[in-house]
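Missing here is one protein chain; the remaining ones are kept as they sit in the complex.
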Amino acid sequence: MERHEYDVVVIGAGGAGLRAAIEARQQGKRTAIVCKSLFGKAHTVMAEGGAAAAMGNVNSSDNWMVHFRDTMRGGKFLNNWRMAELHAKEAPDRVWELEAWGALFDRTKDGKISQRNFGGHEYPRLAHVGDRTGLELIRTLQQRVVALQQEDEKLHGDPEAYIKVFAECTITRLLKDGDAISGAFGYWRETGDFILFDAPAVVLATGGIGKSYVVTSNSWEYTGDGHALALLAGAKLINMEFIQFHPTGMVWPPSVRGILVTESVRGDGGVLRNSEGRRFMFDYIPDVFKDKYATTEEEADRWYDDQANNRRPPELLPRDEVARAINAEVKAGRGSPQGGVFLDVSTRLPAAEITRRLPSMHHQFKELADVDITKEPMQVGPTCHYIMGGVEVDADTGAASVPGLFAAGEVSGGMHGSNRLGGNSLSDLLVFGRRAGAGAAGYVDGLAKRPSVTGVEEAKAEALAPLERTGGENPYEVHHELQRTMNDLVGIIRKSEEISEALQVVEKLKERAKNAASSGSRIYNPGWHLALDLRNMLLVSECVAKAALLREESRGGHTRDDFPGMSAGWRRKLLVCSAKPDGTSVTVEERAQPSMRGDLIGLFERSELEKYLTEEELAEYDAAVKES
Amino acid sequence: MGYKAKFRIWRGEGGEGRLEDFTVEVNEGEVVLDVIHRLQATQTPDLAVRWNCKAGKCGSCSMEINGRPRLGCMTRMSTFEESETITVTPLRTFPVIKDLVTDVSFNYQKAREVPSFTPPADVKPGEYRMQQVDVERSQEFRKCIECFMCQNVCHVIRDHEENKPNFSGPRYFIRIAELDMHPYDVAERKEPAQEEHGLGYCNITKCCTEVCPEHIKITDNAIIPMKERVVDRKYDPLVWLGSKIFKRQR
């Protein structure tokens, strides 16, 4: 079996993975990047709107404190405040650094990086390139990796001496030596041959779990691999009940159902209407946001030109609010013919302006749905987009509770609390990708000796099992049933009975998945790959459902029909998932959320905090304010 | 609504293989990639195909549909007659791994041969000031999703395997053009474009532009401008003389 020795193995080659790998390599570590797709195809390319960073290029009132407040507000104060702080402070540097690596963002008149408005952000804050910012980000990082390889070729004669990409390679198990990480085991998708990484530090950057849902904006890669690998290696997952349903996914044609319609459509003037032609978002402004959003169409329309003197349109409420509103309209029978609502930009902007500002949306609708968005409205509905929950990590280093294990990006949890603001994802990848890479490098430096690899035979047997069974379950059917179950029963609106039912189904599916069989050879066999991914999807789904059942309130990406209100008591609690190494006995426990540091909580008005915090916490706030 | 479509799909590991016939259900609004996925789920679970985003943004599902390079996810079934047999084959210019999946490592090799963005040493991150009009040309090329269909369709290597070592292909010509037009790039890229990357092999027959799913004007906006820049450097006696006389530019 192929065996490689590295200092740091990064699993995932999206924004977070590449940034982590670049950092580890820049700190002199031999680094491997392992990804399931080709290099440069990661799901980050789908990000459209931009990367949020308080550079203040468009509105100089912006700074990290405003960004921090917006992030905490968006996450309904459940965020890991230290992460939100680091994120807001470091995002500008991470964006500027990309520019020095060749990224070409859109510009302001004075030649700086242009910034656009986005839901939940008080000022124009998103560095962007048209509506293909994710592509720009991934390409820049990809080219930075190539630049480092060119450097190594000059220095050592081998471009892959210090950083190498293992593309189309899937990791199925993390290996340990005692408590600590010692490597990773996987297979080449191309040949089916096994591959073993001998490495003291592993950075997970595998993204999300969307493929457990039918309607999702996520690609096939999003099978919760990192979440599951971490769980099986003994790490903890937090906030798994919080899943962001992006309010605007395509609803037609069926084959592209769920594919994203960027929030920039709304940021640039697009409005949501129901079948009666009403801009219904005005009916759904929650109390906590009452004073920040326009209450009349006139004021909302004025905002696009004069943001200083008008409140923003309610179409730009945080994603969870908009998604729930659309869901409610459709349920009330005021939906569009294909079961969404109308998103109209055609009557709001001249055609040329639409194609200039939203080129890829124009292209996407033209090519996929035969709809010309400059002439007619789009039909949109909520789609599973992002999981706020993930591996519990140390904010500063990205370290999980298992020594040698790190996580960054969507697979890590805490940063976004119960709901992520649009644009905070790309900046999250950069800020915490870099921190996790540095954390892993630092950890390797501090090791007295390299751990040794164990558990290879078990991993091998587990991976081969689906090929050795004959006449077992069709993995595609098991997958499809899981997707339907999660979508219908643990979707955007949840109920206790439905979640319990989902848990029973998942239990049955776990049994069926154990019996999944794949015909054909080991060479590029998608049936086999899916059979192996099922383990991860089921495990993650179980965590999501169990946590969703426990949290008896509605907050951000978790809406309980039977507990519609937000509870200050629950805000203090994090739900933590863990499992046994064989994937059985998934348990969810409550853990207290640590209080915010005095200087950070002092950035908020008391009147705002009253909506979220318990009396006890407010007393702490008063003390902190008095002190300063 | 739905109907049964006839497909002929290349099956095989490595170069040896054959076209196999399938009859498969097609529903309204579907694309070729959907149909291939239905085949995987119902008839041939090990049919290999690359895909990711399903929205024409990642450039993974490049294949040849009725002989033309296309993205499977962007080829609507409604563009075919219901009675038509649709032939799907892997990209012809690259070695086949299995079925519709090809080994595209040639492209990653070429990517590594283009020297990276080289800014002046004294500009710090955050100090970059560029006008929108100055970045727009390069931005067009950065729309590239690396589907490698331009590389696949280019006859220079499609029909002449032996040219591969000397020819980087349209994807990397736009990369070179992107950098050469970048307001802050200081590396010399014209001479290498001709001597190392084989710009001269291109006979501007524009198939790369024709197949580009991002509608990048590869030939008109990148290759020809680069050819003209090469002429400045190598073939134009007047420009050469001018640069000798007025040695003002760095």
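We call the chains A and B, going by the order they appear; numbering starts again at 1 in every chain.
Methods note: contacts are C-beta pairs under 8 Å (C-beta built on N, C-alpha and C of every residue); 3 or more make two chains touch, one makes a residue touch a chain.
In this text, contacts and distances are computed from a predicted model.
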Fill in the blank from the handout: Not-shown chain resolves in UniProt (candidates "Phenylacetate-CoA oxygenase subunit PaaJ", "ABC transporter ATP-binding protein", "L-serine deaminase" or "Succinate dehydrogenase") to "Succinate dehydrogenase"
Problem - Absent-chain contact - pick from A:444, A:523 or A:600 - result: A:523
Practice task
Based on the whole complex, identify which of B:27, B:42, B:87 or B:118 touches the chain you can't see.
Solution key: B:87
Fill in the blank from the handout: Only one of A:71, A:191 or A:346 touches the unshown chain, namely A:191
Problem - Sites on chain B contacted by the missing partner chain, in the whole complex - result: 10, 12-17, 64, 66-69, 84, 87, 89-90, 92-97, 103, 131, 133-134, 153, 155-156, 158-161, 163, 181-183, 198, 200-207, 210-211, 219-220, 224-225, 227-232, 234-236
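Rule of thumb we're sticking to: only the chains that are shown with their structure count from here on.
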Handout entry: Residues of chain B touching chain A in the complex
Key = 13, 27-31, 33-34, 40-41, 45-60, 74, 76, 78, 97-99, 101, 103-104, 108, 111-112, 115-117, 119, 123-126, 128-132, 135, 138-139, 142-146, 179, 182, 215
Problem - chain B-touching residues of chain A, taken from the complex the two chains share - result: 37-41, 43, 45-46, 92-93, 96-97, 99-102, 104, 106-107, 110-112, 129-130, 132, 135-136, 139, 143-144, 146-147, 149-150, 153, 159, 190, 219-221, 252-256, 259-260, 360, 363-364, 367-370, 474-477, 480, 518-521, 523-528
